[in-house]
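Here the structure comes first, spelled out in structure tokens, and everything after it is commentary.
Of the protein chains in this complex, one is absent; all others appear in place.
Our next item is chain A:
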Amino acid sequence: MAAEQAKVDPMYQFTIEPLAGSGAWELAGYNIAFTNSALWMLITTVVLFLFVLGGMKRELVPGRWQMVVEFFTGFIDDMLEANIGKAGRKYVPYVFSLFMFILFANLLGLLPLGVVGLHPFTFTSHFTVTGVLAIISFSIVLLVGFWKHGLHFFSLFVPEGTPLPMIPILAPIEFISFMVRPFSLGLRLFVAMMAGHVLLEVLSSFVIDGTNAGATFGLMVGLPAFILMIGICALELLVAGIQAYVFALLTSLYINDAENLH
């Protein structure tokens, strides 16, 4: 690739590169190489750990850090209590982990580390990852539902007050919408994160190519694209929070179905 062309591949940022054990690390025949994706999961976990650790001073009058951590736990606690009720409190550890893990992954993936030569990797832009998280949430819904209600859980597919002749029509629709949940849950996050990063990358290619093409193109294309990028960056920060919130909110709504049926 010629330097003056400086071609930007907007998809390259999602490439997974093995960092260690690309061939040798195997678990039951499956490759478990430590990749850049795994590295950013590790970073997310460590940063999240340090973040929550800072809120563990257990002071009666909280400092700023403790205040922020307590805000997040209170936020998840309130959300679960609003959606599920008193029984929702036991899901706080799971939903908090889910929300914060996704939130930190999204935000860390947005860090402008490219400036210093590092490449942040947003593992929530891989449907393998979001799919696993969605499947975990969906499994919890199924387990709780069948554990608490047994076969009565299937009454979830019959909305309350449905006239008898409508049941054969409505139940399959409800069933399909229920089964679509893990896909919509996982795909929503994956698509939102990927789209945002692709957009930023495409805009950055406009800036680079436009500037390389000369002063006129630089001013006509590069500058507006750069200004738009700044705005999109702010929007992406918002999306990072919203997508984490949506994932946690939908999980809590689905758990509510399992906990309380209709």
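Note that in this section contacts are C-beta pairs under 8 Å (C-beta built on N, C-alpha and C of every residue); 3 or more make two chains touch, one makes a residue touch a chain; residues count from 1.
Here is the rule we go by: contacts and distances are computed from a predicted model.
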item	value
Listed names "Branched-chain amino acid ABC transporter permease", "Dissimilatory sulfite reductase D (DsrD)", "Manganese/zinc/iron transport system ATP-binding protein" or "ATP synthase subunit b", matching UniProt entry of the absent chain	"ATP synthase subunit b"
Contact partner of the left-out chain, one of A:L113, A:V132, A:M179 or A:M220	A:V132
Touch criterion as defined above, residue of A:Y94, A:F138, A:F206 or A:Y254 at the omitted chain	A:Y94
Chain not shown, touching residues in chain A	11-12, 14-16, 18, 27, 30-35, 37-38, 41-42, 44-45, 48-49, 52-53, 55-56, 58-60, 62, 66, 69-70, 73-74, 77, 92-94, 96-97, 100-101, 123, 125-129, 132-133, 136, 190, 194
